[in-house]
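Accompanying notes for the structure given below.
So, chain A:
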Amino acid sequence: MNGEVGRPISRLLADVDGARCERKGDRRVRIDATPENLPAVLELLKGRAGYLHLSAITCIDWMDDGEFELIYHLWSYEDRNLVSAHIRIPREPGVYLSVYDLFEPAGFFERDIHEMYGVFFEGSPDQEKFILTEWNGPPPMRKDFDAEGWVQGTFQWEDYRPEWLQEIEEKGGGIAIKPEQARANTRKIRGWKQ
Partner candidate 1 sequence: MSREGHSSSYQRLAGTRSLQEILEIATEFERTARDFYTALAPRVSKRIRWLVEELADEEQAHFDLFDGLIKRMDLAEHIADRIATPASDHRFSDAIHLPDLGENPDDQAVLQYAMGREHAAMDQYGALAESVEPEELRALFRFLANEETEHKRELEARYYEIVHSGGV
Partner candidate 2 sequence: MNDFPLPVRAERSNPLARVFDELIDFCRARSMFMLHYCTGCGAIELPPAMTSRFDMERLGIQPMVTPRQADILLITGYVSIKTLKRVILTYEQMGSPKYVIGICSCTVNGGMYWQSYATAKKLNEYLPVDVYIAGCMPRPEAVIEGLRKLMGEIKAGRANSWERYFREYDRYLAAQQNLFGPNWQTPTDIIGEARDYQLYGPGTEGRHTELLQQHQVPLQPLRMTLHSDVEKSS
């Protein structure tokens, strides 16, 4: 059954403009959809192919492209297959439609994404803060929020003065490389781009 799954999905999506599907593994199918046709794709998958379980919605911040990528991971208990539908929406204003009426779990995932990325989902039942109720800063998962920088600016670190260190400092030694200097992501390698 599994080997055949890819084909029916592509047949299913034949009617939807601009949706491409690609088999990625034994039980993994990737669909590239557009913000316009995603609701239709999900509805088709749920209604006609038995993809009842919304496993997760993942949001990715492509800051350099000015886009958010939303990935809807759907699982079919019948086909035993997982479909990941990808769309990209503009980073500004970062608004998309809720799929809560199709998949109730979407409510939580959308709330989470709203909290962490600031993407607003129209029609989602509850977009109140859940985790970050005491947080005043920007949505922290956005790539332009420098968490480490914020921490360094907000908190102070323990300034240890153990005896052995004082002794070494008397001899002219001391802390040569602080841990923060050696950290992989603060290493200054020109042209390095992740």
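Everything below uses one rule, namely that contacts are C-beta pairs under 8 Å (C-beta built on N, C-alpha and C of every residue); 3 or more make two chains touch, one makes a residue touch a chain; residues count from 1.
On the choice of candidates, all candidates are chains of the complex that A comes from, given by their letters.
None of the values given here were measured: they were computed from a predicted structure.
Candidate 2 is the one that touches chain A in this complex, out of the options 1 or 2.
Within the complex formed with candidate 2, the chain A residues making contact are 132-137, 140, 145, 147-148, 150-151, 154-159, 161.
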